[in-house]
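Excluded from the complex is one protein chain; the other protein chains are retained at their positions.
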Amino acid sequence: MATTAVTEQHEPGAMVPAPFRVAEREQDTVDTWTLTLEPLEGPGPSIGPGQFMMVYAFGVGEVPISVSGPPGRPGPVVLTVRSVGAVTAAICASEPGRTLGLRGPFGTAWPIEAAGGDDVLIIAGGIGLAPLRPVVLHVLDQRAGYGSAAVLYGARTPGDLLYTDLHADWRRTVDVEVTVDTAGPDWPGRVGVVTKLLPGARFRPEQTTAFVCGPEIMMRFAARALLDRGLAPERILLSMERHMDCGIGLCGHCQLGPTLICRDGPVYPYSTLAPWLEVREL
Amino acid sequence: MPRSLEDLLADVPLFEGLDDEARTLVAGCARNVHFGAGDRIFKEGGEADVFYVVRHGSVAVEAFVPARGPVTIETIEAGEVLGWSWLFAPYRWHFDARALTVVRATVFDGVCLREKCESDPALGYTLMGRFAQVLIDRLQSTRVRLLDVYGNDGRH
Partner (left out) sequence: MRAEGLTIEPKQSVISPGALDDLIGALRERGYRVLGPTVRDGAIVYDELGGATELPIGWTDSQDGGHYRLERRGDDARFGFAVGPQSWKRFLFPPRLRLWRARLGGADAPAVEEEPVDEQPLAFIGVRACELHAIEIQDQVFLGGRYTDRDYAARREDVFLVAVDCFEPGGTCFCTSMGTGPKVGSGSDLTLTELFDGEHRFLVRAGSDRGAEVLAGLSGRPAGPTDVEEAEQSVATAADRMGRTMEAFDLRDLLERNLEHPRWDDVAKRCLTCGNCTMVCPTCFCSAVEDETDLSGEEAERWRVWDTCFSVDYSHIHGGSIRPSGRSRYRQWMTHKLGTWHDQFGSSGCVGCGRCITWCPVGIDITEEVAAIRATDGAGADATVA
């Protein structure tokens, strides 16, 4: 599977964050914000879809965050961040004008170019839509290069749905189906697990690539549902997450079996992951 | 020319693969109905002697929670079965159902079908198997949501 190319030349360790200024800050849900960051030095990195940056809030700490902006060209870095601890809370609280430190991009990318000509399923759970948004943007940009394309998206409640103002735009050229786990009477849409959206999607199983991102258990169930629908395990891509301290393959924390997620992932084909996902507490 | 009920049933996943004789038997207990957006389809506690196959539109299965109001448990879309309480005593609805949109459905007389199943055990076994699958799917869907995987404080 095509992933970020590993160069022969060894790059000296990148443990020093580069300064980026918060240009925009938008609240998406009660606990999620999207920040647009402008580089203070240079044109900004070119980021593959699904890659992540190590994001540093001065004096607080650093966490890995997947990039959710348009892939492949240098420019502002878009991060959708969920506030779950001290560091992410500090990042989410960063008003325009404040500086954050970024290292990266690191990790392997969604092989969206290798999927050219395929039908595409983008299956997201919760915050998992953020690392998948670059895939959506790429497909929208290169629509003729793909067959049918559908975004299947599930979240906890209607208030937790991301990028709802963009869904109408997306719907012009790709299918977007949304469901929530539970809702009140004002919600006119679907209530149910995200895998329930599969039967209604049009795709040729033998010619489909599926990009799946969300909590690990949701990805496990989604992968199984896709296998039941006839997709080959190599055509199902997942984005894995583990604790990261360095992001550059030196601290050892992000090990998943024989791989390091910062280096060999976070994007993996299900065919590779399946035996590891079966072992509890691996 | 409008399609016959048997033809319509052929497209319903629940009845997929049933032989013509069985389908005719089942069709004999069925008729078409429609609901306007917002119409109540059934109420919790009411007598459950029918079930529906939604052909067009979307239905919310709800529970009314005091101080919270109606909470949608699940939505039922085209091709899906609404209602399984007709199968088991005391034959009472467990939840409310409300049409979210204009809904066209086929309604099946549960009493009629139960009688046919009793006189034709083979048909009864087949239908029971089909409904068991519906229940399994609903249970799975519910169980997975019970895990609350998107929750802020839960385990991954």
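For reference, chains read A and B in written order, and residue numbers begin at 1 within each chain.
Operating definition for what follows: a contact is a pair of C-beta atoms (placed from the backbone, for glycine too) under 8 Å apart; a residue touches a chain by one contact, two chains touch by 3 or more.
Because the structure is predicted, anything quoted here is derived from the model rather than measured.
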With the missing chain put back, which residues of chain A would touch it? List them for me. 6-7, 10-17, 19, 21, 40, 56, 58-62, 84-85, 97, 99, 101, 241-243, 245-246, 248-253, 255, 257-260, 263, 278-282
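In this section, only the chains that are shown with their structure count from here on.
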Residues of chain B that touch chain A when the two form their complex: 58, 60, 62, 68-75, 77, 79, 100-101, 140-141, 144-145, 147-152, 156
In their shared complex, at which residues does chain A touch chain B? 31, 84, 125-127, 154-156, 160, 179, 181-185, 187-193, 195-196, 199-200, 214-218, 221
